Structure formats: structure tokens, C-alpha cells
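Just one protein chain is left out here, and the rest sit where they should.
Presenting subunit A:
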Amino acid sequence: MWRATGTRTSHCSSHLRVFTHHSRKRCRYSTSASKPDEYDVVIVGGGPAGLALASALGSKQALRETLRIALVEASDLSKVHDWSTSPNTFSNRVSSLTNVSQAFLRDIGAWNEVDRERTAPIEEMQVWDGISDARISFSASEIGLEHSEKGMARLTENLNLQRGLLRLLHKIQGVHIVDKSKVHSITSTGPGTWPLVHLDNNQTLKARLLVGADGLNSPVRTFAQISSFGWAYDTQGVVATMHHPPRSVFENPNTTAYQRFLPTGPIAFLPLSPTMSSLVWSTKTPIAAALKACEPSVLARMINAAFRLPEVSLQYLYNRILESQSLGKLITDSEMRDEIRWREQSHAVDPNSAYSSSAFDAPPTTPGIPPSDSQMIPPLVTSLQNGSVASFPLRFNHTEAYIGEGKGARTVLVGDAAHTIHPMAGQGLNLGLGDVECLARCIEDAVVSGGDVGSYTALLPYTQERYFANHKVMTACDKLHKLYSFTAEPIVWARSMGLEVVNEFDSVKAALMMTAGSNPRMHRSSTNINGGVSRTVFDVAAAGLQKVDAANSAVRAIRSGILGFAAGGLQAIAKAASDAREKDANKMD
């Protein structure tokens, strides 16, 4: 697709320009400068979702030979394609890919292109309540995963995945990649016509089907006038790559993911290698900003504390940091060391227990037998990888539809463009890959039956399969987030009771398994005409959460005599909690 103008030749000569020289296609489309270039599928966005869709379509011969496919990305994808880094450093954007996501990537030939050495399995999960310490733990074998030896999910750097997808695209040569080109506007010339995608380099692409894989602020979504509903959580996700000593021979290897539900949000420790792990710490926006401003060693101490100290001490430490920052100076490493030491003493933490952070300053010289509670919490973080600390806002966002209609016809959304989710379940990317797998299947179904891939008829099965599946996971995570953001006594009590009571229920385990992003029994529904109704783990999970609710209702029912709780859903707990607080306040005056 060489442009006559020649002003962007550097653009076209990038090694990522991949062409298909398919004679049938060439005669079907003209590429004169005055006419827009016609494509059957134009994907906007070269993030994980867009690249995966391009790969999925390009990997199917029937599609590669019949469809002209383009992918537009604003940034320079050669940087992703050429990304390389030493085995001892990890990108801070890491996602846990479920077995289902892995199977999909394997199917399209992308998993082979991902550097497996840089990925790590999650074999076990430890999830506990920051206030009551009620705990659930489970392993891949326990929940009956088909291949439990592979773990529940694999932690993979987003860049490792994206690079793998680009390598695959480079090999299959079926997708025209237009990077370093921003979508400037999208227009339509009338009902039934194909959308025109105008790029900032004056190129115009005409799309039979326009796919928005363009993230949270999706320009495709704006064009299609698809509204979305959602809310910001007033919470940021702080990410970092952490160094720590390896587990000893007496312990399990570093393949356990840890997540502690603090009232400010969950903090997660996700293993990457024997001595490195990834942090995702969701916390209130001001706390996140303060943590990010800290010296790396202070942040490392805070991370250790957040997995170990009681909530009251954490509150104290946050305040200390916030206070000193408001006075214009940062808390020093030694100040923080003393604060934490003092806190540990006041809680009578045994210096030999795993809950003590004393080893941070005095690492043991000889590896001895680890304390008996060492696997209840992650290894002690010793330092953070340089420049790996970052944060991002957390949102709940779900569009009202995945396919555009009327003026916005011939558009479809995948990935973050359609939904953004709280990261506690590590599902963001997996949902996006689920979208992509399904959309690629629907496009293939349409193509083999002579359908128009941009038509409502071709896209309807995609919405039907994905919308509620995504919605279920999203609301489950949202509920879990809200359930855990209350510190009021009765709620914590109900919550811990809930956790303990529900510990009995396998389905709740499944619900929390979502946290690890695994997916025991979900199978890909094949291209069958009935749409292959598959009961996914998410159904189980959602059912499980209802049981959490139910358990809480039961607990509430018992206590209602004392506290006068109203019956009802989660809102009722919340309301009861604020009522209780009000009552206390009234008592005071």
C-alpha cells in the first residue's frame, strides 16, 4: 500500500509492514491515491487485544486468503517487536494468563512466540482478609484443573505477549500493520456505507468492519456512539517489580500468589521467578501517590508491612508518610525502619517469625530452617527494580453494547474499549482475549457462510456470547471490591464469617480462583450452530458469590436480633453499617 505522495516512506519501509500478495485480492481492490484503501477488517489499537485479534484472524488460512486486514496503532510497534531485556529484569505490566487464554494463544500459534522463560506458573493461591485474617488457600490440583501441573495461570509480561503476537504477525504476513499513525477521525458517508478511518498521516482506510481495540478512551466507541456506564474507584493500582531471596529447599518454590484484602484495597504478590515477583497494590488515590513518591527502599518496607502488619498500624504508617509529604519532605529509610520496628514490637511480633521484617536489615548469613509460618505470606521484599514503580487509575467501565448500530454500524468493540475491570481478579486481559477468540470465531463463521463480516447478523453472536460472560465477571469483582472496602465492625465480622462459612463451598473457591485468573472447566465452545452453551467457571463463580451473599444474609439474620439489620442485598449491609456509625455519632452528642 505505497502512497503516491511519498512523504511517509520511512513509515512504509518499517520492517513491520507486512503484505499479502494475493492475486485475487489485488484485483478486487484498487489503491489509487484519491480513493480510500478498502479493508474487510480494520483494527484500531495495537495493544494486547488488537494484536491478538489480528493474529487470530491472520492465523486462519480461510480468513487470511479472503479478508484484507489492517491494524492501526498510534505508537511505534517496532519498539515492542524489538523489545529485549535481561533475564533479571521484568516489565511492571504483568498479567496472569489463564489456561483458557493460553490455549487460545497456543491455537493461533502465538504462544510459541512468547518467551516462556520469562513467564511463571501460579500453582497456589493464598487469599486472606486484612482485618479478620480469615483465609482461603487453594492449589491447582485441588480445584480439579485438567492439567494441574501447569498451574492455574501463567504470569506473563504484557510486552512479552505483545512481542510474541507481533512476531507471529510478521511470520504469517496476512495483516497490514500501520503503526505510528493515530486515528484522527472516523466518518461515515451515509446509511449502509462503510466507515472511513482518517489517520493523522492523511491516509484514509475504508472498513467493512471496524474493530475498536483502542482501549479505555476508544475513538471507535465514540464514533459508534456507544455509551458506557461505570465509575472510578477512587483507587489507584501501584505496580512494581520486586526482588526477594529465593524460597528455601524446605519450602514450596515461589509459585504461590498472595493477595491480602485490605480495607483500602487488595495488595497482590505475583511470582515471576525464584527471586522476583510483581506487585499490584490497589489503594486509595492519595495513599498511592504518597507511596509512589517514597524512596524505593521505603516503599519496599511498606510492601512488606502491608502483607504483615495489622490494619491499625498500616493506617498509622500511611498517615506518617502523608504527613511528612505534606510538610514537603520525604520520610527517610531509617525513619521508616524505626517506625515499622516499633509497630512490630507493639504487636509483639516474634522476630523469628515470617511476620517480622527484621531480616530486611539483617539478612540471615546461613540459610536455616524457615519459620513455620513462612508460607502464609510472601517472601520478604528486599528491593524494587529500578524505575519499575508506576500506578494507574482503577475503573469499572462497561459499554452498553459491543456492536454499533445505525450511523455507527459496522463497528465492534473488544478488550478495554468495551470494559475495564478492577485488577484484583487479574482478569482484564483475559476478558479481552476471550472477546478476541469469540470475535475471530464469529468472523470466520460469517466468512465461510458468505456473510458480510460487518453486518449485525455476523456480529450478534459475539455480543450474545461475550456481554453477559464479561458482565458476570465484572460485577463479581466489583461486588468483591465493595464487600472488602468496609471496615465497620459488623461488616468485617460478617465478612470473616462469610469467608469462613463459605470456605465449605467449592463454588466460592472457584469465585476466588478468579483472582488467580484460572478457569477450571471452561472449554471453548466450538463452531456449532447452537452457539455451544458452555457453563464457565464464571457461572460457578457468580453462583459462588451469590452464596457469599447468602452466607452473609444468614449471618445477618442471626445478628439481626441484636443489631436490627434490614434484610436484603449487600446494600443492606452497607446501609446498616452507616446507620450504625450514625447511631454512634448520635450517642456522642
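Methods note: a residue touches a chain if its C-beta (ideal position, glycine included) is under 8 Å from a C-beta of that chain, and two chains touch if they have at least 3 such contacts; residues count from 1.
In this text, contacts and distances are computed from a predicted model.
Visitor: What is the protein name, per UniProt, of the chain that does not appear here: "Pyruvate dehydrogenase E1 component subunit alpha", "FAD-dependent oxidoreductase domain-containing protein 1", "Ubiquinone biosynthesis O-methyltransferase, mitochondrial" or "ADP-ribosylation factor-like protein 2"?
Guide: "Ubiquinone biosynthesis O-methyltransferase, mitochondrial"
Visitor: Touch as defined at the start, partner being the missing chain; which of A:R93, A:R118, A:R154 or A:R208 qualifies?
Guide: Of the listed residues, the one touching the omitted chain is A:R208.
Visitor: State which residues belonging to subunit A touch the missing partner chain.
Guide: Spelled out for subunit A, the touching residues are 28-29, 38, 62, 65-66, 192-194, 208, 405, 444-452, 455-457, 460-461, 464, 527, 529-531.
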